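This is the structure I want to talk about, given as structure tokens.
In this view, the complex is presented without one of its protein chains, the others remaining in place.
Let's turn to chain A:
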């Protein structure tokens, strides 16, 4: 199981693969590997899709986002809330086919090794920090509790946790003897480590491994299956099996370190979530790293139950298998069926469904009948149950579009919107609906809706915003967006507006703008009034160059000609409402002035403020703007 890099959309959501559908989203989720928190991955959104579990952190989402393929997951376990420990879902990887316990991994710098406290004090580093390991190597099965005997004073010293026999410069890391301070020969330590590792192989599964790096609480909750081995809370020494008092650090008899319940120094946890008991990995990037043990999702908010339920559902469904699978078996006439829908047929009398190539009108009628039968089957199959409907959603959408086209629903006037509508089928899998989100997570719903909208707007395939000249009113967007949802899970206007207001906060590439009159419009984040004004100025100077079609009583070389909201809307592909708002914005800035007459409202370059004799309007206007 690997942490895979994750592509994000413009709205900082995972970009879904082909055929991938979003199943669930939950915020306030932290990521653990094994028992350890992964830094920078402690507050984010967990996205469950039909193919993956994605994690996107709130801070620096582009940097801190990973995905785990569901196909690598063996099983998922649910762990309820316990005291201060948040509810968690543990994802266990499938066993790898090529299991080879390479030395570097098994004795790698596991943070869960058990260095005695005396040794701790000699090292300034955190005991939890892997020193230079590029990979995460935490695994309970790699715990080693080795000792080496000092050849000088025969004191038995523990092997340091970061001791790695396979790495060459390890000799420098060997600490001196704790009793006499003489550095041991490297081979002594190496032998001790290998011996310990070898002897552990057999007993690894049932021996209780003291886990120094684990705080008291998480030990109780995380390793609850071990607890019964300790009557009255006492600790058994891993070396001599003497049952020690639980508050002891070292064994009373042999001096071996016990995985006691001494809490970790608090400083290790302060940076992240001080009230949480689990320790933290000091690790830069976890992308493309392999997970040997398990991954936990910690649900600090809520939603773990639904997440778990849907995750299990997705694991059972195995949608990823369908990725390259051939399409579902279809009726023989399916391939030619859809275009034939409109063929009217009144053939009650042709009983044989067999495709006999009949000539003439009879043949046409037969084909029509076949087509209708096929449609019947498709619709019938689809409504058999909801699962089947989901599976055949694409077919149904295609069918509905064909029917709509041929029933003349799409008349010329709404050609544009119907084009948007038909393209919206692609967006079917992308929408966030309320039931996809955790319970009571209104703000999450809104933020997801905001991201959803931003994606919808910036999607180049649809180009909703581009078609409207980069700016469109919120009402229009609401209408198109809700229509693209095909009548289900419609968004209420108030939710819609609140979601749009979140754009700025979420740093999405679109923004909501309020005109003076209160009209709300949507436009690209980087679009500013100055750019609009510049567009107007360019247009006006263009008008001063082109002679008017009919003689005018004013000096067109100086004043150019008037522009109306309609013309502006046409030129910049805006809606008329937006155009008149933009014109008034420019008037407000003193770039334009108005002429009211029987022909309606027209706008001119502002030659009232400017001296028309002083030539260049642009230089004058830029002075005003500044």
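Keep this in mind: contacts are C-beta pairs under 8 Å (C-beta built on N, C-alpha and C of every residue); 3 or more make two chains touch, one makes a residue touch a chain; residues count from 1.
Heads up, the rule we're going with is that contacts and distances are computed from a predicted model.
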| item | value |
| --- | --- |
| Protein name as given in UniProt for the chain not displayed, "Vacuolar protein-sorting-associated protein 25", "Bardet-Biedl syndrome 10", "phenylalanine--tRNA ligase" or "Glycosylphosphatidylinositol anchor attachment 1 protein" | "Vacuolar protein-sorting-associated protein 25" |
| Of A:159, A:454, A:562 or A:578, the one touching the omitted chain in the full complex | A:562 |
| Footprint left on chain A by the chain that the document does not show | 553-555, 558-559, 562, 587-588, 590, 593-597, 602, 604, 606-609, 612-613, 624 |
